[in-house]
Structure formats: C-alpha cells, structure tokens
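Only one protein chain is missing from this complex, and each of the others stays in its spot.
Presenting chain A:
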Amino acid sequence: MSPASHRDESPDRLYTLTGGRTRSAPDAPFDLVTLVVAESDPAPGMQSEHAAILRLCRRPTAVVEVAAELALPVGIVRILLADLLGTGRISARHPRTSGPADPSGSYSLPDPDILEQVLVGLRNL
C-alpha cells in the first residue's frame, strides 16, 4: 500500500490531465463500484491516462480500482471515465443493489435476491 503518487501534484497537473474540463456528467454518475469495461483498444496519440484506463479495463474493473491503479483521486478518474464513456470507448455496469426506494430517502434494504447471492458466495469462499 504505497501512498498514492498524486498527493504532491499541483492543481495544474490535474487540470491538464482532465483537459480543462472540470466536471463529469452529472446524469451518468460513476459509483465507486461501477464496473468499467473497455470497448476499444487504446488509439495512437491518445492521452496516456485514457490509454491506461482502456488497458486496465479489458476486463471489468471497478472505478475505485482504476483510481488506485492509476494513483489518481476518484474524482479525477470520474472525469476521465466520463470522457471515455462519451466517446463510446468504455461501457459502465452500474451496481444493482437496492430494493424499492426508501420513502425517507436514506438507506433502503438491499434486494433479497442479491442478499441471498452474497450469502451463497461468502459461504463458498
């Protein structure tokens, strides 16, 4: 668990990384555990972080794993992913956890079928 290398990085570098765009698409939120899948190979001349994500995500890879592997904050990774999603180079498999939305808006119990699958998976460990 080496410290992430970006801790000392300047805002300028992060700004450059994201091409000056500052926000990821609010309508397509990437959860920490949204699984990202590359839909194409890196192209020549592509920004190196974009290329690294495409290589990393040849198999499904959670947003949080992408961030850890690239040693970038999750927020920056979300912006990079939004770029790639916008150009169709990745697809996103969002989590399906919840049962019906809780009227109070906070926590809602997970779907019972999912719970059963989690239990079976854990028992088989």
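Here are a few things to note about the model shown:
Following the convention adopted for this analysis, contacts are C-beta pairs under 8 Å (C-beta built on N, C-alpha and C of every residue); 3 or more make two chains touch, one makes a residue touch a chain; residues count from 1.
The rule is simple: contacts and distances are computed from a predicted model.
Among the names given as "ABC transporter permease", "ATP/GTP-binding protein", "Xanthine dehydrogenase family protein subunit M" or "Cell division topological specificity factor", UniProt records the absent chain under the name "ATP/GTP-binding protein". Taking the whole complex into account, chain A touches the unshown chain at residues 1-4, 7, 10-11, 14-15, 18, 21-24, 31-35, 37, 52, 55-56, 58-62, 64-65, 67-70, 73-76, 78-79, 93, 95-98, 102, 104, 106-107, 109-110, 112, 114-123, 125.
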